[in-house]
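Below are the structure tokens for one structure; questions will follow.
A protein chain is absent from this complex, but the other protein chains hold their places.
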Amino acid sequence: MYRETQIIETDNIAAAGADAAGAALVINVGPQHPATHGVLHLVITLEGETIKKIEPHLGYIHRSIEKMCESLSYRQFIYVTSRMDYLSAHINNHACALCIEKGLQLEIPGRAQVIRVLMDELTRIASHELWWGAMAMDLGAFTPFFYAFRERESINDIMEETCGARLTMNYMVPGGVMYDLHPNFQKRVKSFIQLFNSKIDEYDDLVTGNIIFQNRTKGVGVLSREDAISFGCTGPVGRASGVTCDIRKLYPYEVYDKVDFDEIIETAGDSYARYQVRLKELRQSVRIIEQLIDNIPEGDFQAKTKAVLKLPKGEFYSRVETARGEMGVYIVSEGGTTPYRIKFRSPGFSNLSALDHMSRGSKIGDLMAIMGTLDLVIPDIDR
Amino acid sequence: MFLKEYILNIYRAVASLLKGMKTTGRYFLRPREIITQQYPDNRAQMKLPERFRGEVVMSHDENNEHACTGCTACELACPNGTIKIITKFDVTPEGKKKKALDTFVYHLELCTMCNLCVEACPTSAIKMAQTFEHSVYDRSRLLKKLNQPGSKLRAGVE
Amino acid sequence: MTREAMKEHITRFLPDALFEESGEWLNVYVSASAWKGFAQWLRNEALQMDYLFCLTCVDWPPTAAAKTQAPPDTSGGGLLTMVYHFTSTVFRHTLVVKIKLNRNNPEIETVSDTWRTAEFHEREVFDLFGVRFLHHPDLRRLVLTDDFEGYPLRKDFEDPVNMIKL
Partner (left out) sequence: MLSLETITNSIQQWLYSTFNPTMALILECVIVMLLVIGLFAVLGLVLVLMERKVAARMQIRLGPNRVGPKGILQTAADTLKLMMKEGLTPNGADKFLFNLAPFMVMIAAMLILAPIAFAKGFQIWDINIGVLYVSAVSSMSVIGILMAGWASNNKYSLLGAMRSGAQIVSYELSAGLSIISIVVLTGSLQISAIIHSQQSGWWLFRGHIPAMIAFVIFIIAVTAETNRAPFDLAEAESELTAGFHTEYSGMKFALFFLAEYINIFIVCAIGATLFLGGWMPLHIGNWEGFNHIMDKIPSSLWFLGKTFLLIFLIMWFRWTFPRLRVDQLLSLEWKYLLPISMFNLLLITLIAIMGWHF
């Protein structure tokens, strides 16, 4: 891949008749940069304003969560995973809980399943809201950020009331959820949906329809279907390239097979398609919530579990759909109270690997549109 | 035809821009939509939900008695080594030696408010408080002793 | 494609492949020398495994390797097991491929030309486990600094400065 770049370089240099040092301009974007939303470090080789190569340097926020989890018990390690993709903290926890339950062959009460799905979808909305604002900010429009946060704040309030925290909720325990829903939960979710439905059209007015925005994103960072599969791109990035990769549809968990929602597929594969997929997913998430909010079954919110959990010897893998794509948890158990080896397949890691491929030949301004619509969360990539 | 397309393009572009300006302009004219909360001026009105996890506290009743038996379940449940329980041996009236809590050490600087200790506690001795303003000038002040001086185990708690 | 059909296809291509069926998905053990050809066959032929969704490695130091049943350790020096999770976006079947490597000299052919996502994942495994991927286009440390010593995700890694034992 990099050898290939060098060939391009020599070709261009030969054509331009310039010397090697003068032709390429190498700039460092990050680790502290307004557009990388975290400590991502990109070494970009430019020719004028055209990107010739992007080399991501990772590890600025690597905490070795996988190693850390090897010394934590099955109850304890769930909370650490909130710190990976902090915007879909609840969904990460869900993946871990599912994997443990697979190992223990636990049956989850119906009420807990519905609560989990409701929380997942609320988290997804909150995550997409933040993405929408931050993406618009990358493209130079500041105001959408505040509108997005207005709606996101009401989700955070709901989370705070029921789960006890706003961002890293830690509401998930093996076998169910930590507490029952707060009595106000249904009322507040309904009022949130009302607010959301009244405001979402504003998003279209302000950003989607805007001619500058469309010009900035259409045809930018095109990822073909084959490349998306080959790079392992999932979530909105994969679906914008026409890959059916919604785990909620393909391998339904909890009650996703009982609710009615659409998997959003776009075929263009450019930044605008990725934008459209996320914006439409917001509406689908609201649809799921609307179906479930009045149909929460009565019963336990937690299955009975032993105080000390021990997974049988073997390997367990669970997959869930986070706001960014497919999240996998791979546990190798040796029968003890702690996992022998744990691997988190994070969606951002694979999506980032396609960045270089997508942005070659684009302008440096396009890079922000591409990174914005990839929706990278750096702790998710570094783990 | 080219000219018509050209002018239509311009018209559509301008219309989309005006639509956006209408949205921001509307908010400009409606100051009551402002959502800013003026913390810390609104401390008095601010009400945190009862489940909010701010820090771990140990509840004491009016006789300065708590419910902690020093069983170290919370210490074992904590993923970060936040809690350290120092036990001592009390002598019961019958003359038997009994393990009891001496000091409940709580490292707030290590705590991630995951609530696992509260869930693990068999006697509901500890709970989460809603305080959240934990900034101090010295890190050592985050090391807290949760049981009050002179407190003892409530009678009847095993 | 059913498990049996997959097994049949694989056995036809690779007669000495070992299967393990206890888990959720079909696991197949192949040897490191056969891996390159097998990978290309997986991707392009009957099984159409075009989506590599997880690539990782598990460390079995001599003590652990002796106890466990899954990877029989023949060399005695411990094992590193490469684990590849594949799905076919055409047939929607899943396959887990495992390759046992010598822990003291782990070397395997890269598959980054077949599945491009492997490039980053292999760099991560190289970084944290020290597996050398032959013919990888750019095998450098990914998350750690270039002069870092040791492979942190191996079981015997000790870092007295930064690791806090609970």
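Order of writing sets the labels: A, B and C. Residues in every chain begin at 1.
In this section, a residue touches a chain if its C-beta (ideal position, glycine included) is under 8 Å from a C-beta of that chain, and two chains touch if they have at least 3 such contacts.
Note that the structure is predicted; figures quoted are calculated from it, not measured.
The shown chains contacted by the absent chain are A, B, with contact judged over the whole complex. Here one chain is not drawn; of A:42, A:80, A:99 or A:139, the residue touching it is A:139.
If you put the missing chain back, the residues of subunit B touching it would be 10, 17, 20-21, 23-25, 27-28, 31, 33-36, 38.
Taking the whole complex into account, subunit A touches the unshown chain at residues 25, 27, 33-35, 49, 136-143, 145-147, 150, 206-207, 210, 212-213, 215-216, 363-368.
The definition used in the following text is that only the chains that are shown with their structure count from here on.
Annotation: 25 Å between the Cα-based centres of subunit A and subunit B.
Rounded to whole angstrom, the centroid-to-centroid distance between subunit B and subunit C, based on C-alpha atoms, equals 42 Å.
Touching of two or more other chains is recorded for no residue of subunit B. Those residues of subunit A that touch subunit C in the shared complex are 1-3, 58-59, 62, 64, 66-67, 71, 102, 227, 229-232, 234, 243-245, 250, 313-317, 319, 326, 328, 330, 332, 334, 340-341, 343, 345, 349-350, 352-354, 357, 382. On the side of subunit A, the complex with subunit B involves touching residues 72, 75-77, 79-80, 143, 150, 153, 160-165, 168, 170, 173, 178-179, 182, 202, 205-207, 209-212, 214.
Put simply, subunit B touches subunit A in their complex at residues 12-13, 16-17, 19-20, 22-24, 35, 48-49, 51-53, 77-79, 112-116, 119, 128.
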